[in-house]
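Just passing along the structure, written as structure tokens.
The other protein chains are all here in position, but one chain of the complex has been omitted.
For chain A:
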Amino acid sequence: MANPNRWWDGNVGIMNPMTSSDQPPPPPPSLHLTAEDDKPILGTNSNPNPNDFDGENDEESGGGGGRGRRARGRPPGSKNKPKPPIVITKESPNALRSHVLEIGSGTDISECISMFANRIRCGVSVLSGSGIVTNVTLRQPAAAPDGGRGVPSCLQGRFEILSLSGAFLPAPSPPGATGLTVYLAGVQGQVLGGTVVGPLMASGPVMVIAATFTNATYERLPLEEDDGNEVDIISAIEFDKSGDHLATGDRGGRVVLFERTDTKENGGNRKDLEKTDSSTSRHPEFRYKTEFQSHEPEFDYLKSLEIEEKINKIKWCQTANGALFLLSTNDKTIKFWKVQEKKVKKIASMNMDPSKAAGKNSTASSSVSSSTNSYLTNGDKDKSSNNLINDFKFPSGGIPSLRLPVVTYSETSLVPRCRRVYAHAHDYHINSISNNSDGETFISADDLRINLWNLEISNQSFNIVDVKPANMEDLTEVITCAEFHPTDCSTLAYSSSKGSIRLIDLRQSALCDKHSKLFEEQEAPGSRSFFTEIIASISDIKFGRGGRYILSRDYMTLKLWDINMDSGPVSTFQVHEYLRPKLCDLYENDSIFDKFECCLSGDSQRVATGSYSNLFRVFGCGPGSTEATTLEASKNPMRRQVQTPSRPSRSLSSITRAVRRGGGESPGVDANGNSFDFTTKLLHLAWHPTENSIACAAANSLYMYYA
């Protein structure tokens, strides 16, 4: 390392942090929200509110809505130019919009429509057409002698359109998606048909009925059955600090945001909301807000490795100006996202009439876009117009005929933008990321190393922990999870596969290979078995809100540690002790390596973690609390008391908010609690920061439970 650490060195000025990549607007929400009536089984504390999860009305405004309406009629100065199609538009995003296109005599129908599709950046589906055309070039596959690609045949004369159909997509479109098919009647009544390959010249006005659409999604069929469901499986879940937003990530690389709706109606500013929020006993209700594709599958050519798009972790960052910020990571790359409401702008008036400009250039693009090209090719300036401007003498009073463009804003839409990409810093798979309380740094941990980043600087990170031995054969322990202390900016904890948690003080040294505290439980003598080491591996750690307690989850237990007591855990909770005899089976089907997450309630009085058969368990961890509840995440929740004959003093009543995505029913679970379905496991869950509600993910469904 020739270049020693220098990141703390004051404010680092980065000249161009604009690493954002423009993401296309997300496809319409594929999320399907079902309303479910509550069925409290034990009758305690039932929820009075009917479920009003009618999220389907949540229409995202599409990208097509923002196009300016084009002027009607013939633009001045284009007398001999064929008429452009007249467009009748009506704003209604994400729906098919119907159009009647009138195509002037002497113009090529297919070129006109394709131009139109490109201009308004919409797909155009041609439904029907009528009128007379001349000199048609068709390809008739059947007429080809070799039976393969047909030979184009040019038909001279006038024909009447019987039927016209086809589709056009704005560039860039997948090959073969665009095309026009026509049936024609000749003068002697013969009917001809085929694919249009050459010009299709209108002779006299041709009327075309067409529908435009935006956001066509490209699907490759047939769908692979497994993959179709697999990508929907939720792989990360996180509340933001205020609890007003919830984010989930899935195996398909998507991040879905939910917004709390029950506090919004109160109005007032944020702080008021917080206050009223805590005083009322309303249950949090979340509704779909937006979603975006955070990661795409990639291929590492140097290592011949596929990089999955699966989201491993999501973390929320500081909100600013009403925009939401979050970090999402897959195995290798961390991305910093900003989700902001943007006004959809419409230009109401300009100096140059675009249609007239089109006349001047006699190309498909307007003068505005043709000057784009010249600007781009000359680097950043068009020299000729540049000189023109510089030579021009401006009158002192300015030029009255110039106007500023008038912009009107109609609606707002949520725009996710990737602001920064933190890549190429991890040789192994990233298992966790965590923000620092100073608001400017975060860490990312992979199997062997922990790196420290500045949020503003994406091309540099600093290795603070490295457990890689000189010889990889000596490797006995890997990092499984790392998290910053919630308030103390210099403390972080990381857990290992050997079941230990190490606390690090960043102030001590630049390279924190030495821990300041170590939390480990001595194994009971004689209890050692083949599985001891495997099940000791900690899959997740979480700090409690004040930072005094750390909750850890290993395969069989939840452990709560006090950071002031390194002799052993404060308490240990058995999650699914009944599985201990089955460890051998679990090992054989690899379930023993499942990584369950854990969470603490906002007041650190309860802890929760998941198990198999879509069950999750909630334990009271306050002094003297013996609370232990088992809940099932399903549409028909049923409280299960498994093995532990606990006395629920004040327990969570289970009320589902079932939010399911696309996929089918989760497989039925045997209700007697003995046979367990190892394929349905509840790995991810998160506790609302201020209220007694838990969001948990079972396969592709998201459930909200609250007390």
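Convention: contacts are C-beta pairs under 8 Å (C-beta built on N, C-alpha and C of every residue); 3 or more make two chains touch, one makes a residue touch a chain; residues count from 1.
As a working rule, contacts and distances are computed from a predicted model.
Visitor: According to its UniProt entry, is the unseen chain "Myotubularin-related protein 9", "Transcription factor TGA1-like isoform X2", "AP-3 complex subunit beta" or "Protein phosphatase 2A subunit A2"?
Guide: "Protein phosphatase 2A subunit A2"
Visitor: Among A:323, A:423, A:478 or A:534, which one touches the chain that has been omitted from the display?
Guide: Residue touching the absent chain, from the options given: A:323.
Visitor: Among A:251, A:289, A:315 or A:338, single out the residue that touches the unshown chain.
Guide: Residue touching the chain left out of view: A:338.
Visitor: Of A:102, A:160 or A:440, which one is in contact with the hidden chain?
Guide: That would be A:440, which touches the missing chain.
Visitor: Pick from A:456, A:520 or A:603: which residue touches the chain that isn't shown?
Guide: A:456
Visitor: May I ask which residue of A:154, A:510 or A:584 touches the chain that does not appear here?
Guide: Considering all chains, including the one not shown, the answer is A:510.
Visitor: Tell me which stretches of chain A touch the chain missing from the display.
Guide: Contact residues on chain A toward the absent chain are 2, 4-5, 8, 10-11, 13-18, 20, 269-270, 318-323, 325, 338, 342-343, 345, 347, 350-353, 356-357, 360, 367-369, 371-372, 375-376, 380-382, 385-386, 388-389, 392, 394-399, 401-405, 407, 419, 437-440, 456, 488-490, 506-510.
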